[in-house]
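Excluded from the complex is one protein chain; the other protein chains are retained at their positions.
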Amino acid sequence: MVDRKALATISLLVAGALALFSLLLLAAGKNPLDTYSSLFSSTLGNAYGFGEVFVKLIPLLFTALAVAVPARLGLVNVGGEGQLHLGALLAAAAALACGSATPRWLGIPVTMVAGMAGGALWALVPALLRSWGFLNETISTLLLNYVALRVVDFFVYGPMRDPGSANIPQTMGFAPGYLWPSFTGRVHIGLVFALLALALAALVLNRTRWGYEIRAIGGNPIASHRHGLPLERAIVVVLCAGGALAGLAGTGEIMAIQGRLRPHFSADYGYLGFLVAWLASHRPLRILIMGFLVAVIATGGDSLQLDQGLPSATVNILMALLLFVVLAREGKLAS
Amino acid sequence: MHPDFVQGWLAGAILASTPLFYAALGETLVEKAGLINLGVEGTMLMGASVSFAVASISGSLPLGLAAGMLAGGLFNLLLGPLIVVRGANQLASGLALMFLGQGLSAFYGKAFVGTSIDGLAPLPIPFLSNLPWVGQILFRQDLLVYLMLPCAFAVWFLLSRTAWGLNLRAVGEDRLVAYAAGSNTGLLRHQALFLGGLLAGLAGAHLSLAIAHTWTEGLTAGRGFIAVALVIFAAWRPLRVLPGALLFGGTLALQIQLQARGAQVSPFLLDMLPYLVTLLVLVLLRKSSRGRMPEGLKEVFESSR
Partner (left out) sequence: MSCSKKIPVVLTLALLLALATGTRAEPKVIVGALHVGSIKDAGYNQASHDGLELLKKNVPGLSVLEAENVPESADAERVMEQMINKGATIIIAQSFGFQDPALNVAAKYPKVTFLHASGFKLAPNFGTFWGNNFEAMYLAGIAAGAASKSGKLGFITAFPIPNILASINAFELGAKTRNPKVTTTVTYDNAWVDPVKEAGAVNALADAGVDVVTMITDSPITIVKTAEARGIHSIGFHSDALAQFAPKGWLTGVAYTWGDLYTKLVKEVVAGTWKPGHVRGGIESGYLKLAKFGPSVSGETKAAIAKAQAEIVAGKLVIFTGPIKDNTGKEVIAAGQKGGIGLLDTTNWLAEGVIGQAK
C-alpha cells in the first residue's frame, strides 16, 4: 500500500538536501561526516535521544495538522504558534481553577477540552475575518502569533503568577490529576492523542462526504455554491479545527513536559509544524514521516553546538533546504 | 533642550519605521509582479548580518551597505527558480526562505556577535535641524531615513512611468496576456525579486548599522512579517508604504516612550499594540485595498492548497 516510488523519491530528495548542506559545512571548514554523525548519534543512536525525538514529534504532529486541515480548503494557517500558546493558557487556567483533588480520568480531558477551546478561539477571529471577506487569514494569523506571546506573558507575570514562587514569572505547578503521564522518559500520552488525531483527520478528509466536498471546493466560492456547502461556515469550521489541534500541542507541552505554564515554552513548534505540513503535502501519513525527520533534525541541533561548535540555528538551514527540494520537485503539483 | 514627549515619540517613530519602510517597499515591487515573499524576514537578516560583517571587516560603511543590499537581492533570487520557474507554492517557499535566512545568518554571523562598530550616525541637516520643534524630529536622523521619501518616489516612478514598471504590473495582473504581448515574464519577475531583495537587504542593514550597532541572531524579531502586512495596508501603492511604516513605527516608539516617561501600563499590553493596531487598520481599510491587489497575487491566496 505504501507508494514505493514516492518513498524512493522522498529519500532521494532528502539525500539531495543533505548533500547541499554538506557543501555549506565544508565551506565553513567543518567535516560533514562528523556533523551528520553527531546529529544522528545524539538522536537515533541512544535511547534518551530517541525518546527526545518523540518528545519533539508530539507537538509537531498537532501543529502540522493545524496547517494541513485548513489547507484542504485552501486556507493558509500560519498561526499555529499563537494558537498553541492560547491553548496552553486556557488549559492552565482550567487546571488551576478546577481544584487540585481532581482525578486523572477527569482532569486530563478537562485540560484537553480547554486547550482545544483556547486554540480554536484564537483561530476564530482570523476565521471570521476571512469568511466575511475582510482580511486574508495568512496575515491575520501571523500577526496574532505575536499578540498571543504577550497575552501569555501578561497572565503569567500578572494574575496567574504563582504567589509562592518568589515572584518568578510562572504559574503554580499543576495538580497531578491534570498532568499527562509519560510512557518512558518524557514520551507522553500526547503521542497517542496525536496519532489518533492524524488518523481521525485522514478519515474525515479522505473518507467522508464532507471531507471530499471541502477538498473539491478548495476555497472557490463558485464551486462551494454548486456543492451546496456554505463556504463561510466551512472556513470557520476548518480554521477553528486547526486552532484546536494547535491548542493541543501547547496543552501537551505544559501538561506533560513543563508541569506549569511559563513564558516562552515553545520551541517554534508552530512554524516547524507549517514546515512539516508542506513537506508532507498536507497528507496525514506523510505528516508522520516528515514530522519524524524534522524532529530528528531539530533535536539534533543541540549536538551540533556541543560537538561542532556550530550555532544550533544551523539546523534551520537543513530544514529549509529540505523544504526547498521538496517544493521544487512538486512544483505546481504541490497540493 | 530636551525633546518633549511628542517630539521624542515622533523622532523615535521615524527611526523605527525606516527598516519597515524599506522592506515593505521592496516587497511591494515583488507583489506587483504577482509574487509574494513571506520570507522577507530571512532577507532582512541576511542584509543585517552581511552589512555588519563587511562594514566591520572593511571599515567602510558604503561597502557594508552595498554588500548588505546585494546579499538581500541575491537571497531573494533564490525564490526565483522555485516559485517562478517551478511554480511551487509561494507561501511555503517564502517560509522556507525565512528559515534559511535565520540559519545562515546565525551560522556565519556567529563570529561577529559581541562586536560593535559606529555604523550610521545621525546626520543633522544644517539650518533645517535648528528649526523650532520639527528640527529635532525630522532633521537629525541618519542618511537612510532621509532617503525614504526619495526612494518611495523612485519606486512609484518606476512602476507607473517607465516601460519596465508597466510591463511588470501587467505581468502581475495577467501573466498570459503579458506573455502574449511579448513580455519576458520570467525575467521581469526575477528582476522584481532582485530589486525587492536589494531594498529588504538595505532594511536589514539599517537595523544593524544604524540602530543596533551590533549583530545578534534573530535581530529582526519579526519585522519582516510586519513588512508583508504593511504592503497590504498600503494597498500595493509605493507612496502609501511610508505612512503605513510610520504608523507601525509609531506604535513601536509609543510603547517605549510611555515606559520612559513612567506610564503605569503593563509592558506586555503595550507590546501588543503595534500588532493589534496593524490588524485593526488592515480590517478598516479593507475596501480600499481589496480592489488594488494584483490579480496574479489573488491566485496565490485563493488557490493554495
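A and B label the chains in the order they appear, each numbered from 1.
In this text, a residue touches a chain if its C-beta (ideal position, glycine included) is under 8 Å from a C-beta of that chain, and two chains touch if they have at least 3 such contacts.
Please read these numbers as outputs of a predicted model, since none were measured by experiment.
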*Which residue from A:Ser22, A:Ser41 or A:Ser100 sits in contact with the chain not drawn here?*
A:Ser41
*Contact residue for the chain not shown (choose from A:Lys30, A:Arg215, A:Arg262 or A:Arg283)*: A:Arg262
*Identify the residues of chain A touching the omitted chain, counting contacts across the whole complex.*
4, 8, 11, 15, 33, 36-38, 40-42, 44-46, 48-49, 52, 150, 153, 157-158, 161, 166-169, 186, 253, 257-259, 262, 264-267, 299, 302-303, 305-306, 311-313
*Which chain B residues touch the hidden chain?*
2-3, 5, 7-8, 11-12, 15-16, 110, 113-116, 118, 121-122, 207, 211-214, 216-217, 219, 221, 252-253, 256-257, 259-262, 264-268, 271
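Keep in mind that, in the parts below, only the chains that are shown with their structure count from here on.
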*Which of the residues in chain A end up touching chain B in this complex?*
24, 28, 71-72, 74, 76, 78, 129, 133-136, 138-140, 142-144, 146-147, 150-151, 153-154, 157-158, 218-220, 271, 274-275, 278, 282, 310-311, 313-321, 323-324, 327-328, 330-332, 334-335
*Which bits of chain B are touching chain A when the two form their complex?*
38, 78, 81-82, 86-89, 91-93, 95-100, 102-104, 106-108, 110, 217-218, 222, 225-226, 228-229, 232, 266, 268-269, 271-272, 275-276, 278-279, 282-283, 286, 290, 301-305
